[in-house]
Structure formats: C-alpha cells, structure tokens
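Removed: one protein chain of the complex. Kept in place: all other protein chains.
Naming follows writing order (A, B and C), and every chain is counted from residue 1.
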Amino acid sequence: MLEYAWLIPVFPFVAFLLISLLPKRTLSWEDGAGYAIGGAAGALILSALVIGDVLAGNTMVGDGPKFTWLVVADIEVTFGIWIDQLTAIMLVVVAIVGTLVVIYSGGYMHEEAERRRRYYAEIMLFISVMYGLVISDNYLQMFIFWELVGLCSYLLIGFWYEKPSAASAAKRAFIVTRVGDIMFMAGIIILFKYVGSLDFANLFGDEGVAAVPNDMMILATALIFGGAIGKSAQFPLHEWLPDAMEGPTTVSALIHAATMVKAGVYLTARSYPLLVQAPDTLLFVAVIGGVTALIAATVALVATDIKRVLAYSTISQLGYMTLALGAGGYLVVYADSAGGYSAALFHLMNHAFFKALLFLCAGSVIHAVGTNDMRMMGGLGKKMKITSLTMLVGAIAISGVPPFSGFWSKDEVLAAVYSAGEFNSLFLLLWIMGIATAFMTAFYMFRMWFMTFAGEPRSDYHAHESPKLMTVPLMILAALAMTSGFVLFIGDGFGAFSGDSISELFHGGHHESAADILSHIFGDPLTYVSLVLAVMGILLAYRMYYVPGFDRSVFARGLSGRLQKALENRWYISRFYDDFAVKVVYGFSLVADAFDRYVIDGIVNGFAFLGARSGNVIRRTQTGNVQRYTSLIVVGLCLLLIFMLYIVPWGGW
Amino acid sequence: MMENIPVLSLTILLPLIGALISFLLGKRGHMAKWVALIFSAAAFILSLALAYEFVVDPSSAAAGEIEGYSNGYQYYESHVWIEAIGINYIVGIDGISLPMFVLTTLLCMLSIIFSWDTDRRPKEYFGLMLILEVGVLGVFVSLDYFMFYVFWEIVLIPMYLMIGIWGGPRKDYAAIKFFIYTHVASLAMLIAIMAMYFEASLGTFSMEAIATQSVDFSRGMQVAIFAAMFFGFGVKLPMVPFHTWLPDAHVEAPTAGSVLLAGLLLKMGGYGLIRVAIPSLPSGAEDMVVVMAVIAVASILYGAVLCLAQNDLKKMVAYSSISHMGFVLLGYATLGELGVVAGVFQMFAHGLVTAVLFMMCGVVQHKCGTRLIDNLGGLAKKMPIAAALMTIGFLASLGLPGLVSFAAEFMVFAAVFFKWGLWIFLPIIAVVVTAAYYLWALQRSMFGPMTEKIDLSHVKDVDWYEGLPVAILIVLIAIFGVFPYLIFSRIGPAVEIALRAFGGG
Amino acid sequence: MEIWNVLDEFLPQLLLVLFALIMPALDYFFKDKRVLAFAALAPLVAYALALVSWTIGGYWEPAISEPRIGLLEVNLFSGVFALAFVAVGIIVVLSSPEFIKAERNQGEYYALLLLAITGMTVVALATDLIVLFVGLEVAGIASFALSGFSKREKRSAEAATKYFIVGGFSSALTLFAISLFYGVSGTTEIAAMGPQMDAMFADVDGTHSVAVLATVMLIAGLGFKIAAVPFHMWAPDVYEGAPTPVSGLLAAASKKMGFAALFKIFLLGLVVVKADWDVAIGIIAILTMTVGNLVAVVQTNIKRMLAYSSIAQAGYILMVLPIGTEYAVAGGLFHVLTHAFMKSGAFMVVAALAVRGVGESIDDFKGLGKRSPFLALAMTLFLFSLAGIPPLAGFASKFVLFSSAVDASIAPGGQSWLLWLAVAGVLNSALSLYYYARVVKRMYMEKGSDERIAIPKMTGVAILFALVMTILLGVYFDAVLELCQEAAGSLLQSVP
Partner (left out) sequence: MIPIEYWLVFSSLLFCIGAYGVLTRKNAIVVLMCIEIMLNSANINLVMFSSYHSVLHGTVDPSGQVFTLFSIAIAAAEVAVGLAILLSVYRRYQTIEVDKINILRW
C-alpha cells in the first residue's frame, strides 16, 4: 500500500484542477463543494489505508519510488515519498481535520455565492500540498511544498481581498514566514554542500551525519529550525498568525491551527536525527518554544477577538510542542528516551483536534452573530446548544482536565521538560514557564467561553444554531478531542509508536503497559501541580467572567494597567515590525530610489548634458568670420609646431 | 526527419521574410498581424521540432550519429562569408542556446498575439518585431564573432523604433537612452572581440577557433579583454550601476516591446557571458570573479530594494528584472557547473516569468489607463482573471517553488554557498524583499477596496489575445517548475564543455 | 616616346577634360539640360566600368610601360581612390539636373564637376609632389567655383568666398611646405623623399627641424582639405551654403582627395619622420572626431549636421596615419569607399527633398516616414551606416579601421597608445548615434505634414545606387576588402 501513498495528494489536486478549470455551468453542487469533499474523502481513505500499513509496522524510508527533479554535474535531486510513524501522525491530522473542515465549509461558505469556487479550489490545493509536505522524502521537496502551503495560506487569508486588513494580513503572513523560509533554505543548502544530497535517507544515515562539521551542523539545524519559527509562528516571528485570522474561520481552523502551522513542528521532529547532533540547537529550540508559549498566552489573556484568542492560544500550544521537542532532544541525547519527542507529537495530534474544534465552534458563533468581538456576544449558550457544548469540550481539553485529550499530552510535555532539567537546569525555568502557561491557558479559554456563551447578550443579534453540515463535524471533532488522548493506552501506546520513527537514535526504548502509564502519570506529584493550576485558572475565569459584579477595572491601574496596555498592544512586537517595515525598509528604499534617479542616472544624464553643452560651446566659436577660421589654422599650426618640436622629443611614448 | 535541412538558418530566415512581406503590404496594413503570426508561428514550430530532435547529451551518443554535429554543437552550419579577414557564417546550437532559441521564437509569437489590437502603423510594428526576432535568434546561434556582433546590433534598431514610435510620454528620452547606452556597451564588446581576434592571430572570427587560442592568452590580456566583454554584456544584463537605461526603456516601451526587451534582450547579455567571455577567457574570468560576484549581489539587492519604492507597476517589474538577472550573474560568478547551469536556467525562467509580468502590466495599462499603483486598487473585483494571472506571475517571479524560477534560484544559492560559504546570507535577503514588493504591489493594486481615483465602470477583464499568451506562459512556467529536469539535462552537458577550461568545472 | 606613355596612363583624365571642354558647347546646343548630365556621365561611367573591371573583376591590367617618367602611377591604391571619386561623381551628376534646373550656364556646372573629379583622380595617381599639387589645385579651384554656382543664393556666394579664402591660404601653406620638403630632400618625387631626407639630416644641421616645420605646414594645408580640427571651420559653412549636390561632392570626394594626398605623402614620403608626427596626428584624429560629433549634436540644419559628421568621419580615417600598418591603410581605403556612398547618399536625399521644396532644417524631416517611405528609409540606412550600425557598409569599414588600431596596439612591439584611437573611435561612434538617431526620430516618430513627396527620378536613381552600395558593402564586402588590402599593399610596397 505504501508505494501508492503518492496518490494521496493527487486526489485533492485533481479536485483542485476540476474546480478551478471546469466551466461554470458544468460545475454543480454549490460551486465545487462536491468535488472538494470527494477529493478530501478520497485522500482520507487512502491515508487511512497507509496509516493502517504503518500501524502494522511497515514503513517506507528511502526505498520508495523516485522521480528525478533535476541533474546538474554530479548532483541529482530526486523526489520520492517517505512514510514512517511521524508521517502517519501528520496524515491522521491532515486527513481528519481536512475532511471535516471541507464538510463544515459546505455550510459555512454558503453565503459566499460568487467566491465559493475559489475557496474550494484553494482549500483543495492546500490539502494537496499539505499531504505533499508530509510525505516528502527530502528537504528540498519538503521546502517546495512548504512554500506552497504558505502560498495557499496567503491566498486564503486574503480570501476577502477587498478588505484592506485581509489583504494586508495575507501579505504579512507570507513575508514573515518567508523570513523563516530563507533560513530553512540556507539550512538545507548547508547540508546539501556537505552531504551532497537532500534525501532524508542520506542525511540521517551515519555517513550523512558524520559528513557535516559540528559548527555547520549547529548552524544548519538552527537555520532549519528558523523555518519552523516562521511557519509555526514561534517568537519572534509569531505575529503573523493573529493577523491571519482575517481569513475565513474554516481556514483558520484547518491551516492556522491544525495543519500548516504544525509543519514547523513536524519539520523539527523530522530533523531530529540532525538536531540530536547539535544539543546547542536543541536548547535554542526549547527556549524559543518556552518563550513563545508564555508570551502568546499572556496576550491571549486580554484579547477580545474570539479568533485572536484562539490564534494566540495556537501559538502558545505550538510553543509547547517546540519546547517538548527541545527537551525531548535532550532526553534522547542524555537519557536515551523518546519521551519528549513523542509527547510533542502527541500534543500535536491532540491539539489539532481540539483547536480545530474550537475554531470551528468559533466559526459557528461568528456565522451566527456576525462579529468576532467577544464583548458584543454573551448568552449564546441557550441559542446554540451544540456549539456551546462542543466548544466547552474543546476548552476543557485544551485546559488539561482529565480525561480529555489535552490533559494527557500536556502532562507528558511538562514531564519531559522537567526531566530534561536534570541535564540542563535551564529546563527547570522553562518548566515553570510551561506551568504558568498552563494556568493562563485554562483561564483565557474559559474567559472566552464565558464571555461568549454565558450571561446575557451584550448586543443586538439573532443567533441561531448552525446547520447540520456544520454541527456534525463539530460533534465528530468534539468526540475526538475527548478521546484522542486514549491512544496513549492502545497497543504499545502512542509513545512507542511515535518513538519508532527515531528509534535508531536511542537505545532504551522500553514499552510501558497502559496501567504503568496511568500509575506513572498519577503517581507523579507534578501532575497535580499542573492539574491544580488548570482548575484554578478555570475557577478564576468563572469568578471574573461568569459571576456578575466583578470589577475588572482594578487591573487597569498602576503597574498592572501598564502591563495590560502592553498585552493589548501585543507586547508592541507587531508595531515594531510595522515601524521597521515602513520606516526603515521603505524609507531605505525611497532613499535608494532617489539615489538611483539622481546620482546614478544623474551621472548618465550628466554625460549627455556635458556632450550637448560642450557641443554648444564649441559651436559658438564658429562665428562666421572667415578670418577667424584662418587665424585658427595659424594657431593650430603653431601649437602643432610646438608640440612636435618640443613635446614629442621629450615625451616617452 | 530534418537531415540536410539548414534548420537554424531557416528559422532565422523565416521572420526576415515575414518582416519584408509585412513592410511591403502597402495599403493592406491590417494583414500585417496575420503575416507576423504565420511567420513567427512557423519559426516557433521549426524551433520546437529542432528542440525535439535535439540530442540531449551529445557526448553519450556516438559522434557520427548526430546529424550536423560539431564539437558540442548540433545543426552546425559553416560557410565562408568574408574571406579577406576570415569572417564565416557559422551557426550551431547546444544546450545553452537551445532554451534561449526556443524561448525567443515562443515569446515573439506570443507578443505578436498579445499585440493583436495594434492598429497604429501595424505594418511597421509587426515588421519590426520580426526583425527583432531575427536579430535575437541570430545572436543565440552565431558561432562567429563578427556575425554575433552584427546580430547583436541588429536588435537595437527595431527596439529603438518600437520604443520611439509606440512608446509612452517620455519615449524620446527613453528610446535614445536605450539606443546609445547599449550601443556603447556593444562597442566595448566589439573592441574586446577585435583584441581577441588579433591576439589569437588565426585570421578567423570563428568563436571555437579563437577559444582554442584565447585560453592561453597572458593573464593580463585575458583580464583586459574579459573586463571589456563583461562591461559589454553586463550593461545588457543589466548590472548595477549600468542599469538605468532599463527602467526608462521599459516604462516607455509598448507592452510587447517590454516583453521582448526583458524576455530576450537581457538574455543576450547573460548568453554572451557564458557563450563567449567565460569559456574563452578562463584566467580573466577567474580574476574577475570577485567583481562579478559583488556586482551580482549588488544588482540583486539594489534592484529588489528599488522595487519597493516604485509606484509604477511596470517600473517595478523592470527593476525586478535587474534583481533577477543578478542571479544569472551570481551563478556565473561561481564558475562552477552548478552555478552556471543554474544561471542559464534562470535566464530561461526569467524570460518566461517576466513576459507574463509585462503582459499583465500591459493589460492593466490598457484596461485602466494607468499603471500607477496609487491610482489602482481592488481591481480583482473588476477583472478577476487578470488578477489571478497577475498573482501567478508575481508568485512565479518571487521564486515560489513549483514554478520555474525556484529551481534556478535555489541552485544559484547552493552554488554560492559551495563557493563562498556564509556570504550566501547577503543575496538570500533579496528573497524576502522580493516577496515584500510583489505582494505589497499586489495588495495595493489588485486587492483592497476598489479605487475611486480612476473610472472603473468600463473596465473589462482580459481579452482573449491578452489572456491566451499569458495562460500559455503560465502553463510552461508550471511545467518547467515541476520538471526542471527537461531543461537542466540539456544545459548541463553544454556547460560542462563551456567550463572545460576551468579544469572539470 | 615617353610622352605617349604618360598619355596612356592619363587617358581617363584626358577623357574627362575633353568632356568638360565640350560642355559649354552642349549647353549651347541642347535645350533639355539633362543631356548635359548624361554627357557628363559618359566619361565617368566609362572610367568607373574600367576601374571596376580592373580592380574588382580583374579582367584586365593597366599596361605599365617602361621606362617611366615617374609622375603618375596607375596602381590599385590610385584605383580605389579613383573608384570612390568616380562613384561620387556619378551620384552627384545624376542628382544635379533636377537640383540646378533653374540655374543658368549649366554647362559650366558639369564642366567644373568633371574638372574637379579630374583633379582628384590626378591626386590619386600622382607620384610626384608637383603633379599632386596641380591635382589638388585643379580640384580645389573647380570646387571653389562650384560651391558658388547658385548665383542667386546669398549663402552660395558666401560659401564660395570662404572656401576660396581658406582654400587659398591652405594652398599657400601646402606649397610652402612642399617647397621646404624640396629643400630638405632635393627631390619632388614622393617615394624618393624619405631616403634623401635621411641623408640630408645627416649632412646638414637643422634640416630636421625644417622638415618638422614643413610637416606641420603640410598637416595644416592638407588638414584643410580633409577638414581636420582645427582646420575644419570652413567646412560646415561651405557645405551648408553650397548647392547640395556640390556639398555631397565636397564631403564625399574632395575630402577623400585630401586623404589620398595624406596617405601618399605621410606613409610614403615622410615615414622617416613618423616618430615626429604620429602622436600629433593621433591627437588631431581624436580631436577631429570628438569635436565633429559634439558640434553635430547641436546642429539644426541637416547639411550642417552632415558637414560636422564628415569632419568626424575624417577623424576616423585619420587614424590610419599613426597606425600605418597595411591593414590600417586597407581599413582607411575601405572607409573612404563606404563613406563616399553613404555620405553622398545622405546629401542626395537632402537634395531630393530640396527639389520638392522641403527645407534643410532637421525639423523639416518630421513625418518623412509617411511622406516618402523610400527617402526616409534610405536616409535612415545612410545615417545608421554612418553611425556604424551593422550590417551596413559604415560598420564594416569602421570595424576594419578600428580593429587595425587594436591590432597595432596589441601586436608584439606595437604602440599601445594606439588603442586609445580605437576607444575614442567607438565612443565617438556612440556619440554620433545620438544625432543620427535624432533625425531618424524626426522622420518616423514625429508627425509632420501629410503631403506625400514624389521622388525626383534621377536623384532617386542616384540614391538607390548609393543605398544598394551601402547595403552591399556592409553585407558582402569580401571582394572590396580584399581589393583594399591589395591597394594598401601596393602603396606600402613602394616604401623604401
């Protein structure tokens, strides 16, 4: 089955081609929704088969069919497919969320009569290239799809292009991620030089790893992680993601929560065999992850746009995964354990489900209310039962309350970070940041839920429950959000499964039974620390946003006021970038333009002017008086005589 | 299939015949476009057939098997022209010239289609376009310096007239600036050619013959000749700081003129460098590597930064050409096979992409009456197809993977890292800047609310003769983006031969 | 009998003079003045055919009889120049009847024209300073009169006056220079001057300085003929004022006569003092082309512009002297030939337009592309050829000319400063493109009157002839270049 995995992206791609190229009249059923669902479902089924194969223990690493992309000198770049456990996890996410979002879109995009077609085409293209990214077997191929998902993100953020903010956000998202992309590109070029190939099979093998000098390995891995920083919206390149919420909510759910932003994490995980060669990079990864998690969570505390809360939450959770990967690398290097690695992937998968769920719920709410601003909402719980309930499931899951999925993975993550502290005490600090983040996560999620669904309506709207086409995917996702954590206990457990993809890197690899895992988790006092903090967060949110009469204005004064202001301004990072772009870069370009116009071109025109000017001057010597002419002959004659009699004998030519 | 037919000469001859017929149409000027289309299409079909028959890797086939094969060149023809000083009519094609050759016939044909509604002096317009095609084709297949130069200069006149007659408000200035600036550069090249001819003292202008001698010229002589050639080709490329003719020429030129100017004329510079200067003067090239690299990086960055400041769409695209052609030079500067092949491929890629961009600028100009970004806005609503085509064009130009430019840029970067290590971070910044100016321009012109500065009520979407060429180009951009192998495999062996003097590349 | 030998070699000139003499009679007998033109064409065409069939066709060889009296020599060098003169003569004669339709005494005009050409060919043939001087003066005096031929035209009279005064002054300089050379060498035979001067330098003190003085005066005297800076000032005025066909004759032929003389005297007679004059002439060459082009840029009268362009072209050809190689001389001869066609062609286009009442201002050329496509195309090609754009004749000859400078500068033992001549040459070519293109712009890119212009028939034929030659010599110049090389060889082989 695995050798047919390349067909997975083909399904949605064919759908994309059909939707975009078929004549308008032929294209039926809601402008291509049918083709879209068909494409997504086809890919889903094929993915399921492939995943089944992987679960059965088959992988295809470096021995699949190849396609030559180009040959230069002695370099041959081929493309192929790479299916292992890591791929399978991503396939699960992309296939399930992708299909559900497409179905949900059938309802959500109902009113966009003119543009549905473009929407479906772009979303199909996205799903196709996202699959492509996941199954790539070398960095270059991955980079190509990496850029293409960025393109789809750009197109979909700018879906309502006539809105200036959407057009601007789309551009920003692309440019900011491109900063990461060039680092990625530079990173793979470095590897390319030393290994002479970009195939994972060659790079990850012992020979490939040995061929790269140590300092270059650190640089290359750090640069590759730079790509992840851009794509997974890590600090300091994270500000594009909240802006990206200008796109349709379905897009936010699929691209900016569940799949594309995970690509960075996926890339980091994929590069593990290289990363473990460079512990410095791992530390860098972990620090970036921790800082991101904390900063994004703080901003989410005060955000009033429902989607922005979710966006910051996404950033924060992605930070978690990154943190886990950094810590996990340390564990692999020093403790021969894949714990952190699988924790990150576990969280990746769980997060995809509950965050997609949250976004789609938010979409359902926005669909009903017509605004993103939570301050205008309130009291929706009664009118939108399914939405409010499913969203509650999502909120609980993300807050880390057992037995919902978020609890299991988050706990694993924090545990991994804590145990990495044994090898580098910096991880303890990061663990504290993680714990703080967990608390804040619980708080802002429930703040959001209470503001949206509880209490009385704060503005005039006529909300109603969304159609079946939208609520069914919500329910499926809610079910997944509740249960996906239990894969920890199926078979050998998720940890063992995911650890298999890098099993050659560590030697411990003992498998725990479900009971072991349970006792492990609940026997650890640290579990209760995070659990208690999460519950406290929920309670605080309940106190502040559910129970009426709480005076929140106390926070607007003094130090906390200034803090709140900073948070509302997103730590001024966005503004800094804007100023940098407008004042520094654009200013510089204006100066350069003036330089080009007046100095460089000025010199050119100066020559022309000089020519015409001197021509004019010489012309004026011709007065028309013939004796002037003969005089000039005599003068010329004398000069020539002097030259030939005195200068020529003296001169050295 | 094509044995014993002088295909190359025939392909060059066809547009010439077409041009003469077009000039002689008299009162039936409206027929000119048909004449032009037929002859350019015929040339295109011939060139396609030639590309199809082209043996990908000549070294792998036995030498006798390839018809008209000579020292790496296929379809080789050689005739004595001016015996007195050893000028010959030699044409031949190899993997470097093949993509350029086909690109030329393709772009000329598409430009002619694009100009379908030209009703101002059509005889001259289409006739000159065909003459231009003759010149460019000649440059790409000439293997004799004299011939090369003759074709090189022939190109100038039709372009001068096209800008001057069908150009915009400042056409006088732009046309004469283009004409003289590039002519000065050509003359520098001419002196270099003369110097090579006499230094080799073989009494022939044949490139191959002179190359056998010139590789052994003294280092000083090589550097001097190379510098002159580099200036000559570099102005055409164009390289900073000798680029200022380009934006002016582009802004004023008619759309088809811009397409050919950017799509083909700039390539002549890059082609000349790799066909003539680098392989013939290895020591000179080696000594000038730093100069080439610095200029290349300067062109890439400076061009990109300037694009940000432009308010005229076409001028922005013009400056972007400077930036992108800098990649060609940067690739060459590595003097390695990887970089040079990538540079040649970048020329091909840029030819396709920039044609799309200029055509779309032309569409905007024709439909809206202005190209000033400040006056545009929200056009996507009025002309969705145009917006889509333009978006794809911009994306292709900013090096989106899967489209044709990416392979070239990536390989150039790789070659740069191979040679200069971490200096790669200088040119790579341009990738971000490029994305920035394109997307920003897109945002301001196509997206956002509809502008009120101009009357959009009568604005239509693209006409068929505008959309069709662009669509064809976009399909090609995608095909060669996904299968760059098709071109790379042909360039590779030729570059290998070209770089023999450098000890195996 | 030696005298018969001379007459034998002198036959074409005799023929020309004969026809010149019967012109007034013909003028008296025929009302249709075109007969005069055809009569004048007869000896020219005959001479031209003879020359072509000899130099290019190789169908016959001039019988060189011994013993020689050493005043004239028919060789390929003289053949090439004669070819240029005769070709220009044909073009000018062809376009004259329409231009001077309204003038009286047309017989004189053709007579003078033939005499001028006679004088020029004599210069080309001369091997002795006496004959050379006589030739110069015959051509000069005839052209003084010719340039004043339009007697009702104020400017024509003024042109003649200026031409005459400057020309007389220069003749005096030339003659004085020749007298000094005679003094320091004791001979008037050009080829013998060198060795004799060498002997004299060794014998008598101070003779070298006298030779230098004489060289300078000769440069000035002949520099007038070729309009080299700073002896060029008369040229624009005269070209502007003279009847246009005569301007063509002056620019395309009379100037070449100066070169014939210069080549002979400097490359044959004065090689022994080459070290003294080569840099000076190199500088004059650069000055000439630069000043000519710079001033041409700002001209508004097309004839004046063409005059300055001729000055610049003279600068290019002047390169030959300091370079002095056979290849350079070949290039110079080649350029003499091509320039004869393209410059006379350009003047004839102006003449044709003048016949149809179009003015001489460059602005009058507006819209010519519409009004007369043929004339506009011809003018464009002539101008681009002058600018040196391939594949036209001007490019081919400039190519050879400039490349000879490169050759001489990089050849082992060559003088590297000669490269600057080539550099100056190409830069000037680019500069010249500016004003040529400006005329093209007026013709094609600007709107003028819509009235179509009928091409005067005979002038049209002349232009067509020049045009065909301009293209032919650019596309296929093998035979001509070979001829020029042989001609250069024939000149230089007699260098002692």
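Going forward, a contact is a pair of C-beta atoms (placed from the backbone, for glycine too) under 8 Å apart; a residue touches a chain by one contact, two chains touch by 3 or more.
All figures in this text were calculated on a predicted structure; none of them were measured in a lab.
One chain is not depicted; across the entire complex it touches A, C. Per the touch definition above, the residue from C:V35, C:I165 or C:I283 contacting the chain not shown is C:I165.
Only one of C:Q13, C:S95, C:T118 or C:T188 touches the absent chain when the whole complex is considered: C:T188. Among the residues C:P12, C:G194, C:G223 or C:G241, only C:G241 touches the chain that is left out of the figure.
Only one residue from C:F133, C:F334 or C:Y444 touches the chain missing from this view: C:F133.
In the full complex, chain A makes contact with the omitted chain through residues 619-620, 622-627, 630-631, 634. On the side of chain C, the interface with the absent chain consists of residues 129-130, 133-134, 137, 141, 144-145, 148, 151, 154-155, 157-162, 164-165, 168-169, 171-173, 175-176, 178-180, 182-183, 186-188, 236-238, 240-241, using the contact rule stated above.
Following the convention adopted for this analysis, only the chains that are shown with their structure count from here on.
Of all chains, the one whose Cα centroid sits at the greatest distance from that of chain A is C. Separating the CA-averaged centres of chain A and chain C is a span of 77 Å. Between chain B and chain C the centroid-to-centroid distance comes to 42 Å (mean Cα coordinates, whole Å). Shared interface positions of chain B, defined as residues touching 2 or more other chains, are absent.
For chain A, no residue reaches two or more other chains under the stated contact definition.
Contact residues of chain B toward chain C in the complex are 81-85, 124, 146, 149-150, 153-154, 156-157, 160-161, 164-165, 171-172, 175-176, 179-180, 183-184, 187-188, 190-191, 194-195, 197-199, 221. The touching residues of chain A, when paired with chain C in their complex, are 608, 611-612, 614-616, 618-619, 622, 624, 626, 628-630, 632-633, 635-637, 640-641, 643-645, 648, 651, 653.
Residues of chain C touching chain A in their complex: 161-162, 165-166, 169-170, 173, 209, 212-213, 215-217, 219-220, 223-224, 229-231, 233-234, 236-237, 275-277, 279-280, 283-284, 291, 294-299, 415, 417, 431, 434.
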